[in-house]
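Presented below is the structure to which this report refers.
Removed: one protein chain of the complex. Kept in place: all other protein chains.
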Amino acid sequence: MKKIAKADMGRFIARLLEQYMVYAPVQVDDAIQFQEITTPSEAYLDYQNSTKSPKGVFLPQSEVLFRYNKGPKQVTVTPPEEIKKERVLLGVRGCDVRATLLLDAIFNTPVNPDVYYEEKRGKTIIIGLACSEPPSLCFCTSVGGTPFDRKGSDLFLIDISDAYLVDVLTDKGEKLLDDTLFRDATAADLELARKREAEALEQMPPPLEVKQLKDKLDGMVESPLWGTLAERCLRCGICAYLCPSCYCFDIVDEDYGSSGERVRNWDACMFSLYSLETSGHNPRPTGSERWRQRLMHKFNYAIGQCGDALCVGCGRCVQGCPVNIDIRKIVTDVMAS
Amino acid sequence: MDKLTQKIRQEAARLLADHQVDRVIGFQEGTLPLRSAPVIVHDPADVDKLVWNSFCGNNLARYLRGLGGRRVAIVAKGCDVRSIIALIVEKQFSRDQVVIIGVPCQRMIDWRKVAKAVNGEILRAEERDGELLVESKGFKRSLQRDDFIHSLCAACTHRNPIVYDILVGEPVEEAGQTPFPESAAFEERSPAERWAFYKDEMSRCIRCYGCREACPMCYCEECFVDHSQPSWIAKSVEPSAVQIWQIVRAYHQAGRCVSCGACERACPMNIKLLYLTEGLNDLAREMFDFETGLNTESLPPFATFDPDAMRDTAKQDGR
Amino acid sequence: MNADITKTDWAPRVLVLLCNWPLYTQSDLAEVAKTREIPQVRVLKVPCAGRINPLFILMALQEGNDGVLVVGCPPESCHYKAGNYLSNRKLVVLKRFLEYLGMEEGRVRFEWIANPEQGGLSRLVREHYEHVKQFGPVEKLVRSHFASGPLSYSSP
Partner (left out) sequence: MRNPYLPILMRIERIIVETDDEMLKSFDLVFVNESDGQGFSFMPGQFCEISVFGKGEAPFGFASSPLEQGYLRITVNKAGVLTTALHDLAEGDIVGLRGPLGNGYPLHLFEGHNIVVIGGGFAFTTLRSLVVYMLHSANRAKFGEISIVYGARQPGLLLYKQELSIWGHRDDVRLYLTVDKRDETWRGREALVPNVVEEVAPNPKNAYAVICGPSVMIRYTLPKLSALGFSPDQIYTSLERRMKCGLGKCGRCNIGPYYVCEDGPVFSYAQLNGLPKEY
């Protein structure tokens, strides 16, 4: 266990910036989002929860898959260049790291791995940040996480007043440390961190009952619940786009005449275009089918697909929904039904 | 407020029990402080879900999309009613399909404003006689309700429902037209500053279409951004595509917007959107002497013209 | 895209959307030909100014046109009776809205002319061309091209 004084964080980030591309939470007007920083002062680590999750570091909202050039009777296809500079993702909450691990199961598959995701993921070092003040609408402990979830982080920072305790979890993380800024943590530091962890856990609301959720949903292929949800839902993409574990995407060509690019963009299962076919047939024509898809994918199909529910309890969809559709309440209702 | 809630429940129960309507669209207690949530009540036994308070910001006319032949009741404040009228003008449904339970609006609270003013997360909030009691971890605070009125509500000139079938509560005195501070402030800046502001705000857009879907007037079966033949703008978050998306969304509201603020309230990225539609509302007032949703006869300005009026024969480019 | 072109070499690209109906005579057509002598001016004939979807104008700007000029008949002499009354409202509001957002004044312009052959058309186009020239290359709303653009647009 190491520690770094908060006063030294600026210098630490400056050092990271010399060698790495650094993504950190940044306050942009009234929103907090992860983006590339160029100076240490941009990083804003005293945030509760970021407005947008950091999934875009690995799965950008719009990403070029390749570029093409068209000539008479010929075409050339050029994939993007390899990423040369390694990246550091700084100050991520345990829930968002957990979401990344879930996305790994989707994208880093043995057959047909998603090379774009895989490359960015492989070249990124994750510095997690303990959630000492979990927002009241979070429910990570209901879906297998904790506010101090270290899994998946290379380094993990815990706020201990004027310093961060640094849990060194991997070699990748260790190589970021240096002797001038990081010192060994004392027994008192460890004790304080333990106390913080216990306090944070205590702040969490009682976990939702989700153990039997998958089985329950198995019997809900036809259920009035979907219609009830759809009735209020606006069918925008807010929940999906804010969600750290929603990953659906669309692929389109952006053409410039003789050249262009194939781009993938985030997509959301609430949109009609998501499943609309050329013939005009839509296998999920109304909000009911789309809500069934959303819930089933997250809490039923995902269990087989990536071993766990595709929800990490970050609360962003609860916070962001303009009509207050609350996933916590849906889960409770499903279990009570 | 409690009295209003009681009255709304009574009326809703009566309408449902008498089978005058097959559903009542209203507000229920939200799961988050400072926010009430839309609810659709089908059963007279469920009317106790309905509430009325200063957190009823959503424009419920949005839920009249795809009404078909049904007859419904809707709890509607001034702006919701204007949307209903505008939708009737645009032939989305007929007046006799909606039973309007009109509520003169006390001006709604902007939860974002409150959240900004309070240090730390708000865990509970309650409204009591012009006071807003908010509870955060470790402390309670009393705020003046009137300091946290949504900026659009503060400038509202039509708080009373213009038409209704049932009126719940006493009509309020309407304020005169005043410039919307945010668009007035925007207009005072130089063109370069204005563009920089717009560009900067739009850089946060994630194209979730929350603004579109929250708006009662954005009812197109297929939105221009979703067209594939032709595909007008890129589907990506390429900056010009995002900028054009929002320009056209707002522009399509010219002479159709009722200033309810649903678009900006919905935005998860806290992007300022109201100066766009309010700028256009000012133009509609200035050029066509038009305000949306004041009667069921006047067509929106882009759907009509007046050959005798100067404004239609001379070009009005404001130069 | 225009960044590497020196200011002196630069000439604005202007799109003229021209109603087909006032072009009756040889001299009308000669006027159209005259406008085409101005470098980088493109004249696109449309069946009526009322046919112009405001998106055409935004697309023209996005594709890097430095100016867009719509030339139609005076509203009261529209071949289709009402086309120009409706387009007048739509296009003027669009133009004013763009300028409200900070677009340079007059980059997008609408004019109605009754008789192009009296030198009106080419004079108008020239005037618009000179007007937008003073702004320099258009930047607002121009689509970022992949050749110079990033591989992903989102700040993640």
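A few comments on the model shown:
Here the chain labels run A, B and C in written order, and each chain numbers its own residues starting at 1.
We adopt the following convention: a residue touches a chain if its C-beta (ideal position, glycine included) is under 8 Å from a C-beta of that chain, and two chains touch if they have at least 3 such contacts.
All figures in this text were calculated on a predicted structure; none of them were measured in a lab.
By the touch rule given at the top, the unshown chain touches A, B in the complete complex. The missing chain, though absent from the display, is touched by one residue of A:A14, A:A198 or A:C248; that residue is A:C248. From the options A:R183, A:R284 or A:K329, the residue with contact to the unseen chain in the full assembly is A:R284. Among the residues A:D114, A:E133 or A:D149, only A:D114 touches the chain that is left out of the figure.
The set of chain B residues touching the chain not shown comprises 228-229, 231. Hidden from this view is one chain, which touches chain A at 65-66, 68, 70, 73-75, 77, 79, 106-107, 109, 112-116, 221, 247-253, 255, 260, 262, 264, 267, 269, 274-279, 281, 283-284, 289, 292-293, 296-297, 300-301, 304-305.
Here, only the chains that are shown with their structure count from here on.
Averaging C-alpha coordinates per chain and comparing to chain C, the farthest chain turns out to be A. Separation between the centroids of chain A and chain C, computed from CA atoms only, is 44 Å. Averaged C-alpha coordinates put the centre of chain A at 31 Å from the centre of chain B. Residues of chain B in contact with at least two other chains: 206, 234, 236-238. Multi-chain contact residues, meaning those touching two or more other chains, occur in chain A at positions 33, 61-62, 254. Every residue of chain B that touches chain C in the complex is listed here, in rising order: 186-187, 190-199, 203, 206, 224, 232-234, 236-241, 243-244, 247-248, 250-251, 254, 276, 279-280, 283-284, 287-288, 301-302, 305, 307, 312-313, 315-319. Of all residues in chain C, those touching chain B in their complex are 54-55, 58-59, 62, 74-76, 82, 85-86, 88-90, 92-106, 109-112, 140-144, 149, 153-155. Listed in rising order, the residues of chain B touching chain A in the complex are 30-32, 35-40, 58, 62-63, 112, 116, 121, 123, 137, 201, 204, 206-210, 212-214, 226, 234-238, 262, 265-266, 268-270.
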